[in-house]
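My structure is below; once you've seen it, I'll send some questions.
As you look at this complex, bear in mind that one protein chain is not there, while each of the others sits in place.
On to subunit A.
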Amino acid sequence: MDKRNRTTNVLIVGVGGQGVIMVSKVLAQLCQEAGHDVKQSEVHGMAKRGGGVFSHVRFGPKVWSPTIPEGEVDILVALEWAEGLRWIRHLKPETGTFIADCQKIVPPFACRSRKRGAEPAYAPQTPEEIIDQVHAGYVMDATGLAANLGNARAANTVLLGALSTALDFPEAAWAQVIAATVPPKSVGINARAFTEGRAWALGGTKRIDVTASGLQKSRAEVHHPQVETVVEITADWCKGCDICVKSCPERCLRLNDQLKAELALPELCTGCQLCSWLCPDMAISVTNTPVQEAAS
């Protein structure tokens, strides 16, 4: 079949709230401006977070059906790792391109052994196994890249940058459509995220770049005559709601420039534990250990 006459199929999947619709909107707008016939159809809003969400984008000289048949997807863009695996059988076996964020959002229904440290019943396939099965594949830490740029929510634009290398449109056209689609205040970060993602994907096909991230914890020790107080704040869990800062009787906590709680004045902390009781994210733990009296 003549390549110019055929329809190009792009499937974008995620778990909702990540920007699936934004990615498909940008792509559809771009194709339209380039003079293609475009059809886009989506499922969205199934659940705020935790539901399956996908968007089909088809473009070519003439598109008849709004949805892509199974096994006909040219490019699969997954904003979440397991969602990518869920839809991977829709990818064209010989020529499909797989672009995925390695970010894992574990659904609440993935039951697991209740032993501490046990592996969750989440998709066990490693990026290496998946990349071997596809024609071209990119597995990237888009969320991490976007977070480094200043806003993890720009992860979808990072993936858009990776997607741009697999399609035949000029970079300037992409940038223009993105700037016109996103809210005015986030044009800058989206432009940087796009450039970053594109530069990363140009580094070669079949690339894997997974950054393992552990929990970020800050720990402060406070010494009192009778008690040893340890305040631990899990920064990855803190959402910056300000409750601990406002409720601390000694006013010794504050939010740092990342909007995470931190113990700013450890010498004032009395170890009263109010912050740990009131933290809705269970990010603060305060432990008081009585000091063992040395033989006097």
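By definition in this document, a contact is a pair of C-beta atoms (placed from the backbone, for glycine too) under 8 Å apart; a residue touches a chain by one contact, two chains touch by 3 or more; residues count from 1.
Rule of thumb we're sticking to: contacts and distances are computed from a predicted model.
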The chain dropped from view, which UniProt name applies: "Transketolase", "Cytochrome c oxidase subunit IVB", "ABC transporter ATP-binding protein" or "2-oxoglutarate ferredoxin oxidoreductase beta subunit"? "2-oxoglutarate ferredoxin oxidoreductase beta subunit"
Listed residues A:E128, A:E171, A:E221 or A:D242, member touching the removed chain: A:D242
Contact residues on subunit A toward the hidden chain run 47-50, 106, 108-109, 112, 114, 116, 120, 226-227, 236-237, 239-243, 245-247, 271-274, 277-283, 285-290
